[in-house]
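Below is a structure I'd like to ask you about.
Omission of a single protein chain aside, the complex is shown with its protein chains in their original locations.
Moving on to subunit A:
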Amino acid sequence: MTSNRPMRDEYDVAVIGAGPAGLAAASLSAQSGLSTLLLDENQGPGGQVWRAVTSTPLKQTRLLGDDYWAGSKLVEEVRASGAEILQGATVWSLDPHLELGISVGGGSQFIRARRVILATGALERPFPIPGWTLPGVMTAGAAQTVLKSSGLVPSGKTVVAGQGPLFWLLTAQILRMGGQIDLILDTTQRLNYLRALPHAAAFLRSPYLLKGLAMMREVRSKVRVVSGVTKIAASGDGRLERVTYEVRGRSATAPADLLLLHQGVVPNVNLAMSAGVKHQWDEIQLCWVPVLDSNCGTSVDGIAIAGDGAGIAGVLAAVARGRIAARAAVEALKPEAGAKAPSMDTLRAALAKVERGRRFLDVLFQPPKQFRIPEGDTVVCRCEEVTAQDILDSVAIGATGPNQLKAYRRTGMGPCQGRLCGLTVTELMADARGKTPEEIGYYRLRAPVKPITLSELASLPKDESATKAVVRG
C-alpha cells in the first residue's frame, strides 16, 4: 500500500530506495510476512533506471525498450506484497542502532527497524572539465530523467560527451524520441580496449553484449561520433555556447546549446557512510564501495546494501542483490517463512550469472585520469566554487586529506555534501601527495545527509530527557 507517512514506529525491515534493488528487496521481505517499509525520495517508484515507470508520458513500449518496462512488473509485485510504500520521503539520518530520520511533506519523524536494506543506488561520476558549471551543461542521466518522466528531448545544438554502457543507451533513447544530437565525443581510452581483452571471454556470455553492440550501431548510423577524445572544455558567456575538444593533439570546436556529460556511475555512499558502514577504494571501478559479506551485509550489524550502492553491477544484479539482502533478513527474523522464498543458493547463482562480464566493462570504460583529476581553474566543488588549483594550494600549505581541506576551503560543505566533488577531491589530493585514495580517505559524512530546515528539526517529537538537557528551571 502507498501511504503519506509511516503508519508505525517500528518495522521488521526498512528498505531505502525504490529502484530495482529496493523493489526486489521490499517485495520478498513483505511476501515472507515481515512488516516492511519502502522509502523513496521520488514521487513514484523505479529509481533512476526505471524512473517514472508508472507515470511516464512515453507509453509506447518501443521508445524506452523492453528493459525499461520490466520495471513495471516489479512495481506491481511490490504493490501486491503488503509492503508499505512511502514516496516523496527523504531519509536524512540512519544510525548504527537502526533508527531512521525521515522527512516527508515538510515534517520529520523517527522510526526504528530491525533490519535496514540500503538501496540508494548510484550517481553519475563527477566529470570536472573546464566550464562544467555553465548553464547548458548537464549530465546525460539528467537528460534521460527528463526524457522518461516528462518526455523532454534535446532540441538545440546538442553534444554528448563521455563513455560507458549507459552513455550509448541514453543517446539511443534520445534519438528514438526525435531528440537532437549533433555530435558525440567518445572519451573511451584506446589503450583500454587492450587492457579489457583478458576479460572479454566472460563478457561474450554477458546478457549485455548483444544489446550494447546493437545500440552502438544504431547511434553511429545517425550521429557523427568522434572517438579517442582526450580533452573537453565548455565555454560561453553566462551560458554554454561552444564545446572545444582534442583528438590526437588536434583541437576542434563545435557550437552547442546543450552538453551532456557522462563517464559512468558510482555508488551513492552518503547515507551508508554516515551510518558508519566501512567502505574501501575499488582500484578498478575507481570509487568507494562498501565492504560486504555474501548476504550483502555491511560492517554495521543489521544494515545491508543492495543494488549499485554495493558496487556498480547494473540493474539485473541490483534485483538479485535486493533479493539476497531480503532473504538474509527473513532468515534472521523469521526463519520459518524462508521456505516460501527461493533458496540463498538459487539467488546467489542468479547474481553470479548477471555479474558475468562486468569486469570487461569496468576496465574498458575506466575513465581517463585527465577527466577525473582536473587542473588549474576548473571547478571541483560546485557548491562552494573551489577550483583544482585552490585545492593544490591548500595541499601545499598543509591540507592532508578531504576533512582537513574543509577547514581550508569548505569543499564538500555545501548543500550537495560532497556528492559532486568527493571522488575528485580524494583522487586529486592522492595524486598531489603521492598517496593512494585509500590512504587519503573520504569526507566524514554525518546526518542530516540531506539538508532539512531548522524548524523541521525543532518540531521533531521530544522526550522529557531531551527537553531537560537544554531547558533551565
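Methods note: a contact is a pair of C-beta atoms (placed from the backbone, for glycine too) under 8 Å apart; a residue touches a chain by one contact, two chains touch by 3 or more; residues count from 1.
The rule is short, and it goes like this: contacts and distances are computed from a predicted model.
Chemist: Suppose you had to identify the omitted chain by its UniProt name; would it be "Phosphoribosylformylglycinamidine synthase subunit PurS", "RNA polymerase sigma-70 region 2 domain-containing protein", "UmuC domain-containing protein" or "(2Fe-2S)-binding protein"?
Modeler: "(2Fe-2S)-binding protein"
Chemist: Determine which one of A:303, A:420 or A:445 touches the chain that has been left out.
Modeler: Reading the full complex, the residue touching the unseen chain is A:420.
Chemist: Which of A:12, A:186, A:362 or A:384 touches the chain that is not shown?
Modeler: Once the missing chain is taken into account, the touching residue is A:384.
Chemist: One chain isn't shown here. Among A:154, A:297 or A:401, which residue touches it?
Modeler: A:154
Chemist: For the chain left out of this view, which of A:20, A:71 or A:136 touches it?
Modeler: Per the contact definition at the top, the residue touching the missing chain is A:136.
Chemist: Contact with the hidden chain only, please: which subunit A residues?
Modeler: Residues 41-43, 48, 52, 55, 57-60, 88, 123-124, 133-139, 141-143, 145-147, 149-156, 177-178, 238-239, 257-258, 268, 382-385, 414-416, 419-420, 451 of subunit A touch the chain that is not shown.
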